[in-house]
Every structure is written in C-alpha cells, then in structure tokens.
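With one protein chain removed, the remaining protein chains of the complex are shown where they sit.
Order of writing sets the labels: A, B and C. Residues in every chain begin at 1.
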Amino acid sequence: MSLEVGVLGYRFMGKAHANAMARLPMFFPDAPDVERSVLVGRDEAALTDAADRLGFDSIATDWAEVVDDVDAFYNLGPNHVHAEPSIAALEAGTPVFCEKPLAPTLEEAESMAEAARNAGSDVPAGCAFNYRFVPAIRYAKRLLEAGELGEIHHVRGRYLQDWLVDPEAPWSWRNDEELAGSGALGDLGAHTVDLLRFLVGDDDLAGEMVGVSGHLQTFVDERPVPDSDETRAVTVDDAYSAQIEFENDAMGTLEASRFATGHKNDHTIEIHGSEGSLRFSLERLNELEVMRTDANRGYETILVTDEDDPYVDHWWPPGHVLGWEHTFVHENYEFLSAVESGGEFEPSFEDGLAAQRVLAAIEESDEAREWVSLE
Amino acid sequence: MSLEVGVLGYRFMGKAHANAMARLPMFFPDAPDVERSVLVGRDEAALTDAADRLGFDSIATDWAEVVDDVDAFYNLGPNHVHAEPSIAALEAGTPVFCEKPLAPTLEEAESMAEAARNAGSDVPAGCAFNYRFVPAIRYAKRLLEAGELGEIHHVRGRYLQDWLVDPEAPWSWRNDEELAGSGALGDLGAHTVDLLRFLVGDDDLAGEMVGVSGHLQTFVDERPVPDSDETRAVTVDDAYSAQIEFENDAMGTLEASRFATGHKNDHTIEIHGSEGSLRFSLERLNELEVMRTDANRGYETILVTDEDDPYVDHWWPPGHVLGWEHTFVHENYEFLSAVESGGEFEPSFEDGLAAQRVLAAIEESDEAREWVSLE
Amino acid sequence: MSLEVGVLGYRFMGKAHANAMARLPMFFPDAPDVERSVLVGRDEAALTDAADRLGFDSIATDWAEVVDDVDAFYNLGPNHVHAEPSIAALEAGTPVFCEKPLAPTLEEAESMAEAARNAGSDVPAGCAFNYRFVPAIRYAKRLLEAGELGEIHHVRGRYLQDWLVDPEAPWSWRNDEELAGSGALGDLGAHTVDLLRFLVGDDDLAGEMVGVSGHLQTFVDERPVPDSDETRAVTVDDAYSAQIEFENDAMGTLEASRFATGHKNDHTIEIHGSEGSLRFSLERLNELEVMRTDANRGYETILVTDEDDPYVDHWWPPGHVLGWEHTFVHENYEFLSAVESGGEFEPSFEDGLAAQRVLAAIEESDEAREWVSLE
Partner (left out) sequence: MSLEVGVLGYRFMGKAHANAMARLPMFFPDAPDVERSVLVGRDEAALTDAADRLGFDSIATDWAEVVDDVDAFYNLGPNHVHAEPSIAALEAGTPVFCEKPLAPTLEEAESMAEAARNAGSDVPAGCAFNYRFVPAIRYAKRLLEAGELGEIHHVRGRYLQDWLVDPEAPWSWRNDEELAGSGALGDLGAHTVDLLRFLVGDDDLAGEMVGVSGHLQTFVDERPVPDSDETRAVTVDDAYSAQIEFENDAMGTLEASRFATGHKNDHTIEIHGSEGSLRFSLERLNELEVMRTDANRGYETILVTDEDDPYVDHWWPPGHVLGWEHTFVHENYEFLSAVESGGEFEPSFEDGLAAQRVLAAIEESDEAREWVSLE
C-alpha cells in the first residue's frame, strides 16, 4: 500500500519535494511507495496547473480537510502558515514535514514542538533542514563523530546571497516580519545554526550553544511592490552576524546576507579542532576539504562521490557529481521511511525549535546590545 | 500521443537515460510525452527487475523485434553491439540514439553514418555526447560563437580517471579490443574530441582537426577475470595522448587515462584565444572559468546557474547547483523533441563519425609513429 | 649623506627590517642612503653576532644612548618596551618606527601618539602595519577609492595561525598580559583592524568603526616554561572574535586564532559592496580576487604583478611573484623617504592608536558582555 501524501505549497519547495518523491522508486527501491495525493493551496487555477505538472492526484484549497486524511502532511507554505496546519495535522496523528524555519516566532515554534511531543514518538514531525542530507556533510559528521578532528575550538558558518543588493529588487513576503518572522536570519541563518548543531552539537564535541551576541542590519528600508507604484517597508533584516559560545568552550561566528554581491547561494561551514579542520561550501557541494594532523599538512579536497560515501551508492559511479536537489531525495527517503515504520526522524520539530531558540536569542541580543544566555 | 521508446541496455547508461526521460514532464513541460515502452537485453531475470525499477512497460530479449516497433530506439549497449541494431532501426525508419563512441571501428561507424544519411534528415540519429548539454559548456559555446575569445590558438582536453591503476582491478569488456574497440581513447577521448569539435570546430574559430600525432599506452597487460582464477589480456590502451593541428593554425593537446591516481571523472577543457581564455572541469560542472582581455586580468569563476543561462530556467534559482545526470535530461529533451518534430539533432551520427575519424587517426599515428592527416 | 638608523630588536622583525634596508639601493634607487648604524639589545654576545649578520656598524645595550644620536629609531622590541624608548626618541626629535601593536595598553598608546603629535609633522612616527604595503592590498585600495565596489555593506577579516594548538607548545612573552598586552587580539587582530581601516575607513566608504562586540577565549590556561619543569599561566587570549559597526552602516566580523589547525599565517580580508566584492589571502599575497558587477559575474583572480601595479615596477616582470618580506622593503622605502624629506608617513602612531582603541574596546566588550561604542 502507498503512503498518501498531502502537500501545502506548490512553488519552489513544492517542486523540490515533488521531484524528490518522484525519484525515490528508481534510486531508493526500499523506500515506501508514495502517492502524491493532494496538493493544497489557495489559487485553484494555479493549483490545478501545478498538480498536473508535479504529479498530484487532486487538489484542495482548505488544508483543514486534508491534514487528517493523508498519511503524511508536508507544510511548505510561507513561515506564517507553518504553525496552525502543522499542529492540526499532529493532533490528528498525521506525520508532518515542515519547511524551515519552523515558525516566524519562538512561541509558535514552541507550540509546534509541543504538538509533536503530544503526538508521540511514532508520529514523525520533521523540519526541513535539507543540508543535513548532503553526502559531504554526512561524511563530515562521520569524521567528527569518530573524533578525527579532536576537541572543537572554532566553528564558522556563513550563508551569502545577493538577490537584494539592488534597492529596486521587489518587496516580497520574505521582507515582512509578520509573514516571515525575520529575514536573512530566519531564512538562511536557520540552516547554518542547524548544520552546526548537527555537526558539533554532541556532548563530546562542542556541545550546545550556550550564549550569543547578535547583530541585525537592514540596508534598504523600503522596496517597490511589484505591479504597483507603491513601496512597502522592509521590516526584517537584510543581514545578520553573531558570535556564539558553546558548552565546551568552542567559539563561533555566524553570518548571513542577501547583500553579498557575487554570491548566489554560498553556504560555507568551517570547523577547527585540535586534531584537524574542515571546510564545506554549498556551491561545491560534492566536495569536502579536510585537514587531519595525523595525515595531512594542508587541506585535502575530497570528492564525496565514492561508493561507500553517504547515499552515493544509490546514484552514480565515483566522480559523477550530484546536485542541490539530491539533498531533497535523501531527506524524503529518510522522512517517508520513518513515516512508514513509525520511527524517528531527524531533524525533528525539536531540532527546529532548538534552532529557533538560537535565532530568537540573536534577535534579542541585537535589541539589548548584549550577550544573551541560552542556558 | 506518447512516443514509445525502446532501450537496449539497462546498466549505468540505461539508468541515466531512464531517469532523464522520467524527469522531463516536471521540468520540461513542452517535451513530448514519452513512454518507456520496452527494455531490451539478454538476461531475462535481470531485465525484468531492471524494467520494473526503471519504469519500462515490457521487456524483450531480441532487439530485432523492437527496432521497428518503437518511435525511438536507444542503443546503450557495449560498443560492439552499436552498429547492427542501430542500422536495422534506421533502415526501419526509426530514430536512433546511440551511446558513444559510435562504434569500435571506423568501418562500423561509417556504416552507421551511412544508414543515418539514408534514413533521411527527418529520422534523427543521435550520438550520446552528453557533455555538450552541460550548461557551462553551452555558455562557453555562446562566448566562442560571439567571437569573445578571438582567434583560437590553443586547445587542451584531458579526461582523467584512476579506476584501473590497481593491477588487480578486474578485467571487463572495456579492456578488450574486440568488444570496446579501444580503451581510454574511445571511452574518454571520444568525449574530448567531440567537445572540442563542438566548441571550436566552426570555420571562423579553430576549424576542423586536420592532423594528429597520437600515442597509446597499456600499463598493465593482463587482469584477473572476476569469479575465476584466470587472467585475461588487456588489448586496449590504458591511456592515450595526442597532438592536434587545426585548419586555422590552432594547436591542441589531448589526453585521457584510467591511471591518473586521485582523479575520478575529471574531464577538463582549456582554450586560449587572442582575446581570452576559458577553462572547464567536469567535476565542477556548474562553473566556467573565463578570462576576456576587454573585461578581465585573470580568470573569473562564473557559476552558470543564472536564470538566463542555458537550460537553467527549467530547474532551480541561481546558486542551486545541478549534477552530472542533468546533462542527460537536456540531451533527452533535445533528442526526443527532434524525434517528435522530425527535426535535426546534434550531436548526430555524423558527429559521432567525425570523432571516430580522429580516434582512428590517433591509433594509426601511434602505430606508424608519425603524424596522420585528417584531410 | 646617509641616514643613520638605530634598531632595537634583532630577532624576527630585526632581520626583516635589516633585510629590507639592505635591498633598497638595488631596487629603489631613489630611496635615501641608509646606514644600519647601531643595533640595540641586552645580550651583548647575541647582539654582536646579530649586528655582524644583519650588517650593523655597532651595538648598544642602552637604548637611551641611541635614540637622539640616530636619524631614525626603529623600535622592534616586545610590546612592553614600545612606549618608553619611542617617546624618548620623539622627544629628542628623532623619527620613530615602531612594531605593532603600538603598545600593550591603550594608555601607553595614547602617550606615544601624543609624543608623536608634540614632535611635529616633520618627525615621522610610523607604526609597522606592513600589510598595507602588499601590492595586492594597494591595488584593492585603488579600486575602493575609485568607488568600484560602491557602497560598502560587509567586511570580514580573520587571521588564522595554529602554533599554540598543541597544549605542550612552550610559554613565551606572547602569552603574558604584562609583556604583550593581549594575545591573538593584539598580535594578529591589530593587523586586521588596521587593514580594514586602511581599505574602507574613508568617509565615502564604510567610515570609522563606531561600535564593537568582542569575545576573547583562552583554550589552554598554562604552558610549560622552556628548559624548566615549571608551567606558567597564559594570561592572554588564544583567539578572539568581534562584530563591528561602521559609521556608514556597514557591518563586519573579525576573528583571529592561534588554534586554527592547518593554518600557518592565513590573514584574509573580504569586502562586499553594492557594486562588487573582493577577497585577499596573505598566503597567496600576489593575488587579489575581485568581482565587479559591471564586468564580472564571479570573482576574477588578479595576479598583481603587472608593471603598473603598486611597487611592482621596482621588481620583476609580470608573473614573477613576490614574497612576504617584500612588504618590508616597500614599508621601509616609504618610511625612510619620509624621514629624509621630513614628510608624512602612514600608517602613523595615530593609526596605531586608532587600531588600539578598537582592540581595547573589544576587550572591554568581552568583559562587559555588551557592545561598546567607539564614538
């Protein structure tokens, strides 16, 4: 029997997940059978068209009628519609997969995580931090877990884009605090915080983030509304930076911007430990740069496409590189397998909430102009 | 109505093309509808399993019963089975798409090209040089066609792999002259020759290749046969190099190896013209390095993922990188569109033959120890 | 007539400056004649040996007898001996060149800058921020001054070394607050702060740094004393990070560490403006990566060795790279020319003091756990 999946949202993320589901049978034959059952949205015409293109059986304009009818509910809408449908689904015992950041506010994120806890451990509630599913990141995780980098001293994460550097770039919901919660911080910083938690958050590595000093900046205060003569206020950050303290004395710097001219989708992670260092860049996502003092003098560029590299045996021979979208296939494979088996899935709503706490603390720190404790 | 496609071969290339066809509807909505109709092979059990996984409606163990029944015939088998089924299909008026190199011998390649000519221009006969469909390569082609590199002086192409450097790596058909024709030369060099023809072969650029000096080398003379105590002779080259003269006085060096330790699938192209230079590496296939004297002092790394870059608008926003397999989607889109419209497709069998002539001349030069003219 | 120069300090920096002076006649024929007149230190035997090797005419063990006898006084001693001899020299009207950071404490730095002001504008007082004299940095400065990067949004500076990551690495004066003032902050961060002030500090670029949030960390609390069984406390930072606000709304992150495994002397600067971006790394000091939206889509690697690049015409033809030590030759050329002509030299003691104010604010912020204003 197939898993019937309902998906709210049919734009960028809708396409990414529909594609991922469509590719499972050929590349992950042990994945559950999935039926793209119903696509949820408001604009019926656009929805019909998208359902056809993305391979959905039906459409619905009211998520409330969908959340308890399906075997899994994907919430891929804008941030301000994350909480209500997700909670309703969980209350109906339906596994939920929600885009990041978990919610525009910490309060909503907490409600969502509570709903997930109440639903029980056999109802997976996943948060869409897809970069955990990059093979090179999984490979880095293996190295870190094996202690190959030793004690962690420094972490660095930055996510650079430039699509808002033009002051005439149009206003969208991503520029609005009510709809998005925050700007670069929530959209990009959420990924960075989650990746660092994933990679070095273990007790025997850097441990939890325990304090932050944050800084948010809006460079352009208002932007033109498309198809109108008006401008609307930008009420979120265009960029943020943060300093981080970890439980085990590591220190970190974080940064994201939509004003980093020349950078399109440049998410980089750097880690220095007592026994080695590593570097990753999303724009070269098949590569991991690794330096281990017992084997190297400098960084070694590892092309993470060997057969025994994470997820790679499902795809192509060594050296045949994967793309950005493959992270979604891996993510869907793991989530849908968890749905089928009633098992756990990570990153969970708890992980989404943990990231949200850090983001909220960065905002709080920015307002207070002082460090904020996360303990 | 759907195009019914028959595919001979269900391993690496079979999977790559089946995947490509499966992805067309979501990303290339104007592509013809395609039915993966019949999968052709010898081992019925393996074939049934593959047909199921790759989404084919039926199987057949005799290609002869298939070639005139389908709307397009894909010949993805080993090199020594390229000619006969392809020619039969073309004689039946069925468009053919054949893996590269076109054939193990120049004679067979000539017969195939003749069959294609006889079939007429409304019966596309395509040769699977998929690297023509890398967005960065298309972007390079645009630059070259616009004359941005000026007069071409130097080209350089090399294709490095290392899967045979271990003398205990097992014997396969790829090591056998009868089955494969040649080794690194045909398998890898064919790609290089075709890409260079594509990029600089125009009359107002380097023009045709007019002379070659070639060198073939076999480093390990026999290899163990899997699941046996025997070894079998390696009768093809492990590596080749060549010097090339072009019609318009450009000069080139080519190289490929299966013994290039540390390189998995490293196909690089470099071109120097009077007004600029460019570099491409398959392992970083989203990038093109470009140097134009009117704008640059050094090479600029262009991430070819902008909306107006070739094929990119079908996929994801800027900075969301594509993988190796996407080249097959583009290639299938173009070929199947040509099949539907009865239009032309390039690279054609003529292109396959032209590459083969260069490869044959390289072999001939290696034996004669002197330059061989291609004019 | 030659300028007679007295130099305090004969180790690393003494050698770097003696070499620089020795090379002026051949490469900067319009530089003043310089006599390495007297080398000052405490250990007479070591001093005699060094004077011989470094080409000094005489030695002295009391700087007080030197500072008013020479035409220029170089203070290359440890940080805690910067103030007194430098001030004495300036009071005697002798031009002073002092290593960075200007002093271990802000108070001393202020006294030194005051002494420089009192000495008058025809008595150059230089602070040894040699990285201002890297040709690629000068080239970057030209671009920035010409407005080619537009309005500055982001700056990033980090200086990574790893010589203390081993807990058994020996204690030295650089680990002691009394002698050094601070650790990575003063030793490495001073360079970063100065370079950023130099590059984007102009009013029409980022302007002055107006606020900082700093974080200092000591990973190893005590270290073995060489040739003894004892350990001594580490009373300075092993690493620091900071967030910076600029006058004109740019934001910055700074970082330095002696625990960055795999990095030897890796000082990187990155700047994003509305019209372009640039990147520099000291370990590839002949290169500058530049991205300008009117000419580029990605970063272009400029080898700054062309004849019309800053200082390059004094050296070798294009592509013949310079080394780290060449920055000292340029620096000495500029300083000694200023001494001869009674002209101005930058970076001056005022620049040294300005950097020191930022470093002190970073320390103060670290203690207060809140932002500190620099206005």
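Operating definition for what follows: a residue touches a chain if its C-beta (ideal position, glycine included) is under 8 Å from a C-beta of that chain, and two chains touch if they have at least 3 such contacts.
These numbers were taken from a predicted model, which means no experiment stands behind them.
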Exercise. Could you tell me which of A:301, A:341 or A:373 touches the chain that is not displayed?
Key: A:301
Practice problem: Consider the whole complex, including the chain that is not shown, and state which of B:138, B:272 or B:326 touches that chain. | Solution: B:272
Practice problem: With the full complex in mind, choose from B:117, B:141 or B:215 the residue touching the hidden chain. | Solution: B:215
Quiz item: If you put the missing chain back, which residues of chain B would it touch?
Solution: 153-154, 156, 160, 162, 165, 213, 215, 217, 219, 239, 241-243, 245, 249, 251-253, 255, 257, 259-263, 272-277, 291, 293, 296-299, 368-371
Practice problem: Spell out, residue by residue, where the missing chain touches chain A. | Solution: 287, 291, 295-303, 306
Quiz prompt | Contacts of chain C with the absent chain, listed as residue ranges | solution = 12, 15-16, 18-19, 22-23, 25-27, 29, 53-55, 161, 163, 263-266, 282-286, 303, 305-306, 315-326
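Keep this in mind: only the chains that are shown with their structure count from here on.
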Quiz item: Which chain is in the middle, if each chain's centre is the mean of its C-alpha atoms?
Solution: A
Quiz item: When the C-alpha atoms of chain A and chain C are each averaged to a single point, how far apart are the two points in Å?
Solution: 41
Quiz item: Just how far, in Å, is the C-alpha centre of chain B from the one of chain A?
Solution: 37
Quiz item: Roughly how far is chain B from chain C, going centre to centre by Cα mean, in whole Å?
Solution: 55
Quiz prompt | Multi-chain contact residues (two or more partners), chain B | solution = 303, 306
